[in-house]
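The other protein chains are all here in position, but one chain of the complex has been omitted.
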Amino acid sequence: MNFKSDNEAPAHPAMIEAITQANEGYAAAYSEDSWSRDLDGRFSELFETDCRVLPIATGTAVNSIAIAELSPPWGAVMCHQLAHIHTSENGAPEFYSGGAKLVPLPGENGLLEADRLARAIDAAGRHGVHNVKPSVVSITQATECGTVYSPAAISAIAAITHERGLHLHMDGARFANAVTSLGCTPAEITWKAGVDVLSFGLTKSGALGAEAIVVFNHPEWIEGMERRRKRGGHLLSKMRYVSTQLLAMLDADLWLELGRQANARAAELARGIENSSNVSMAIYFDPFVANNFDPGAGD
Amino acid sequence: MNFKSDNEAPAHPAMIEAITQANEGYAAAYSEDSWSRDLDGRFSELFETDCRVLPIATGTAVNSIAIAELSPPWGAVMCHQLAHIHTSENGAPEFYSGGAKLVPLPGENGLLEADRLARAIDAAGRHGVHNVKPSVVSITQATECGTVYSPAAISAIAAITHERGLHLHMDGARFANAVTSLGCTPAEITWKAGVDVLSFGLTKSGALGAEAIVVFNHPEWIEGMERRRKRGGHLLSKMRYVSTQLLAMLDADLWLELGRQANARAAELARGIENSSNVSMAIYFDPFVANNFDPGAGD
Amino acid sequence: MNFKSDNEAPAHPAMIEAITQANEGYAAAYSEDSWSRDLDGRFSELFETDCRVLPIATGTAVNSIAIAELSPPWGAVMCHQLAHIHTSENGAPEFYSGGAKLVPLPGENGLLEADRLARAIDAAGRHGVHNVKPSVVSITQATECGTVYSPAAISAIAAITHERGLHLHMDGARFANAVTSLGCTPAEITWKAGVDVLSFGLTKSGALGAEAIVVFNHPEWIEGMERRRKRGGHLLSKMRYVSTQLLAMLDADLWLELGRQANARAAELARGIENSSNVSMAIYFDPFVANNFDPGAGD
Partner (left out) sequence: MNFKSDNEAPAHPAMIEAITQANEGYAAAYSEDSWSRDLDGRFSELFETDCRVLPIATGTAVNSIAIAELSPPWGAVMCHQLAHIHTSENGAPEFYSGGAKLVPLPGENGLLEADRLARAIDAAGRHGVHNVKPSVVSITQATECGTVYSPAAISAIAAITHERGLHLHMDGARFANAVTSLGCTPAEITWKAGVDVLSFGLTKSGALGAEAIVVFNHPEWIEGMERRRKRGGHLLSKMRYVSTQLLAMLDADLWLELGRQANARAAELARGIENSSNVSMAIYFDPFVANNFDPGAGD
């Protein structure tokens, strides 16, 4: 068993197959091919609502393009202090947004807490133009500690977010783990609970490199996201090879099956750890989880 | 025959094969895998000199990361007015560099002319801090018009570039076409002629999405390029799937064979055009070539 | 007579007086003082319409903050190839906008021509996401060559600009020269002719350092401009000393009197040049005028 990262495992054979099948004949370039054009419809079915989808090859790009669209350059992005966007993306959200500030908040087990979030937002912007402007709340589902937000927890965070005029982003690098672990529908922990944009990650699930920005209820954000994708060098000329992976993951709910398998392996691992060591239990291990900038937080 | 773009053709079967073979067992993530680690050596052989290589999935990212490393945010990047970096990347070089200015220059058949370049550099920076600072010259090989720079032409441009303290970048989105059409070695039209950094494109040649930044003689640029790659969301967690394509293209000189085939098809097409129309001849057609911002240039 | 620049002359005595008078007692910081709060009203009177005013100390900042608010990072800013924003601000508009592209256009005597502008806008954006997006037209009044746009010329440019969904910015570093030379009202060459935002410069007229962004009909741009001003370090804690200069310039139409004097001196100078040399006549001389990047434009 490899302890280090989902990123080191080989891709699922269905991904190779999908790419092989997509490699037939000419297809329109730059995401105008039929695979890419099918994404809106297929994801709308999955999420039981009209949504818009941008295929992209990496999670860092998906997160950063989404956040940059939701926050002005002078925005504050409220997130957990262990959030991948804060600790492990080398400032990509700052780069794409033109210098927004990530505001890391403490919280048990990697979870953002609604009350603390409300206080932080209210404190952060109270001096107007002298402060960055709270603009986005970003939560990770499942979190960097392997915990999950329940639909109710997300709704509480969304209420605080929207009441104050901010937008809610979900980093779903391990969205499959969350859905299968909660036994809920994708809709229940996204737009039904108030999520505006989801970074839907399928690379850790077993794709070679396939992620998607999924936008709920805000078609007006698409143009900016498409511009940022191109400008960031993420509009692949041959996007069909990414889109076909996304579609293949949805076929027969492969992504859910892989999510369940990953959870089972993690639980096994956790039981082993619990029995034998003083490492605190977590569903899985992210090599970067511990990179909390502030050594004083735990004092 | 598809007239629109190399980007619409299927990938070469050897690429699918390479990906399939790379999909065996665990491999280190984030470009630490053995395929990615082989790149420096394999490209150093090809170029007959020690060079450093960063695999990246798209040409826009390769160009922009390279240029951003070579130019400060207040830099001027001298290029042909038809250069892809200027007309067709939605401002990606500006984005990655933090706002450098691309200075488009006229020139017959898509070719930058040494004299005009020298005058432009000298004019551009003469008011010091009030002007952007000429920092990079970027040439496209083969050009957006399908023409090529001879080794001597590149040397002349490089001399002007280096004498004035600038760096020379080559956008080699169609590098294979140039090498095979000129019948020279890769070394002869790059570092031997004074090129500092090459964007080596293999996607148009038949990869699914595989390009490389190749750095000659400037290892001090690698750290910044690696940082920019990560920060731009282009450090794939499973980089092996890109690197294996690059290696497969080099195997048995597949990239050269594909370059020769492309040139042959283009020549055929050109003959057809010559016989039948008033379209000016070019080896191949870029749908964006004509996007010259300045309608007065041809007056 | 000093040939080099209006920037080298001492400030008008009324400016020193205004500062001295403003230096009485406590006053709210950060543009909340009574002088700064009077600006909207006083400029609204001058322009015969409700307008919003942001005092700022330099012309480069005024131009760049205005343009950054009107253009997305992937925008194209159409301007004359001799425009100060393009040739002499070291990329400040690119910096403030997050990397917008300035598209320099030729035109006789420093004047943008309506037809050529229309063709350039239409050409620039035709490949959608692959191109930067034409977003702003910026004209200089009086121009860098000392010529002026008539109200009708501005209206023609504004029509082309607005029909295509762009915004019209006027760099009025020498707005006083234009108003007095044309013998029109400030309204006639700004909002009445379709200008959306004016950079109103009074430093060259004789202030120590006092300029203003004047926004017509778009109060929704104020928040972003205020944020950019603060973030750029241009929200002076003691803004009263800038605002009092602006007010003193408006008192008894001092700015117009100074504009008339400058025009008279320039005309005298021009007559001298006409009689004695082959320098082409211009109302005044900008040391940076000649910094046209493209030496081929005049070939």
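Letters are used for the chains, namely A, B and C, taken in the order the chains are written, and counting of residues starts over at 1 for each.
What we mean here is this: contacts are C-beta pairs under 8 Å (C-beta built on N, C-alpha and C of every residue); 3 or more make two chains touch, one makes a residue touch a chain.
Since the model is a prediction, treat every value here as computed from it, not as a measurement.
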{"item": "Chains in view that touch the one left out, judged over the entire complex", "value": "A, B, C"}
{"item": "Hidden partner chain, touching residue among A:N90, A:S199 or A:N263", "value": "A:N90"}
{"item": "Interface with the unshown chain - residue positions in chain A", "value": "73-74, 76, 87-91, 94-95, 97-107, 116, 119-120, 123-124, 126-127, 129-132, 287-288, 291-297, 299"}
{"item": "Where the unshown chain meets chain B, residue by residue", "value": "30, 72-74, 98-99, 129-130, 133, 224, 226-228, 230-231, 235"}
{"item": "Chain C, residues in touch with the chain not shown (by the definition above)", "value": "2, 4-5, 7-11, 13, 16, 19-20, 23-30, 56-62, 64-65, 89-92, 95-96, 203-204, 208-209, 227, 230-238, 241"}
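We adopt the following convention: only the chains that are shown with their structure count from here on.
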{"item": "Pairwise touch network: line, ring, star, complete, or other", "value": "complete"}
{"item": "Chain A and chain C, separation of their C-alpha mean positions in angstrom", "value": "44"}
{"item": "Rounded Å distance, chain A centre to chain B centre (Cα mean)", "value": "32"}
{"item": "Centroid distance [mean C-alpha coordinates] between chain C and chain B, Å", "value": "39"}
{"item": "In chain B, residues with contacts to at least two other chains", "value": "89-91, 95"}
